[in-house]
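With one protein chain removed, the remaining protein chains of the complex are shown where they sit.
On to chain A.
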Amino acid sequence: MSEKPQLTKQTESSYAAGEPILEVRDLVKHFPLTQGVLFKRQVGAVKAVDGISFDLYPGETLGIVGESGCGKSTVAKLLMNLEAPTSGTIRYKGEDITKLSGRALKAVRRNIQMVFQDPYTSLNPRMTVGDIIGEPFDIHPEVAPKGDRRAKVQELLDVVGLNPEYVNRYPHQFSGGQRQRIGIARGLALRPEIIVADEPVSALDVSVQAQVVNLMERLQDEFGLSYMFIAHDLSIVRHISDRVGVMYLGKMAEIGSDEEIYEHPTHPYTQALLSAVPVPDPEAEGRRERIVLEGDVPSPANPPSGCRFRTRCWKAEARCAEEVPLLAIPAPFEEAESGAAHPSACHFAEERAAVVAV
């Protein structure tokens, strides 16, 4: 490569380091269930996201894991302002972005971008790669003068590891991994500070997954990005994340650094989730104890009272049905120096010896 990518590094923002760049508080999204054709009346609500709080710090990667239907993708859509929250706040550098509209919202969108799950549906099949990656510049003309755009697009292709001569090709001429790179290039075009990646590698081959994850890590270092990385593959989340949040049925079950979650899980759901990860060593695989949960995930339209997980939990007692456990450092570990001292929404949080970390 004769030329170095011209994209400059993220300039040091005036925002104080150590402050979260994104603060999410009590985020709720209920989708109404209606009946009737002309005169709709609400008969209930799917509680897709039901009171979620977390912070995202500059330059860090926050992984969100959980099984299908737990609300991960809804959180991503809420962060992107693609859905309006029922209640709660999302503060970007102190400013609540859920109430923004028009020009102010457009300005914020420059700084928060998304990478989608399915590279086959996230690119408009009628547009060339050049048009797809160049579209952010058409929408935000202040970012790149008209004459520069083609060069910028080619630079972005180069940054994500694609041949810059492919600008005139159509998405269906690329493989899944290459399409995902195109999606990442589009997300990077406006030089955002935060990238919300909703299962960015779930639709890819395992070998290609590693390439894309490595690319995302390289771009994070190069451009100082903060990632919100949503996935259900626990090993990939551990690989890329600094901190990990575990979601169950619209609520955060446990959140902490990757070591705290993977080595010292205290929430029974996290323990069950981790015990389901296959271990490559056959001997260890034979020795470890698997926690097999019974039943299905309850309907988010009618979640259990108290703790959401109690219907499938082996520790559940009467208290779990009455009291909603708060996401806080459990009392027994408050003073402890161990990795178990991280927020966990369980009345009976404790470490479990037999859990094998991935």
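Just a few scattered comments:
Simple rule for what comes next: a residue touches a chain if its C-beta (ideal position, glycine included) is under 8 Å from a C-beta of that chain, and two chains touch if they have at least 3 such contacts; residues count from 1.
We take it that contacts and distances are computed from a predicted model.
In the listed set "Gluconate 2-dehydrogenase subunit 3 family protein", "SigE family RNA polymerase sigma factor", "ABC-2 type transport system ATP-binding protein" or "ABC transporter permease", the entry agreeing with the UniProt name of the missing subunit chain is "ABC transporter permease". Remark: the omitted chain is touched by one listed residue; of A:42, A:168, A:305 or A:338 this is A:168.
Among A:238, A:310 or A:347, the one in contact with the hidden chain is A:238. Touching the chain that is not shown, out of A:93, A:110 or A:150: A:110 (per the contact rule at the top).
From the options A:25, A:140, A:232 or A:315, the residue with contact to the chain not on display is A:140.
Although one chain is not displayed, chain A still touches it through residues 38, 77, 80-82, 105-106, 109-110, 112-114, 116-118, 121-128, 135-136, 138-140, 161, 163, 165-170, 172-175, 177-178, 183, 186, 190, 207, 210-215, 218, 235-236, 238-239, 280, 358.
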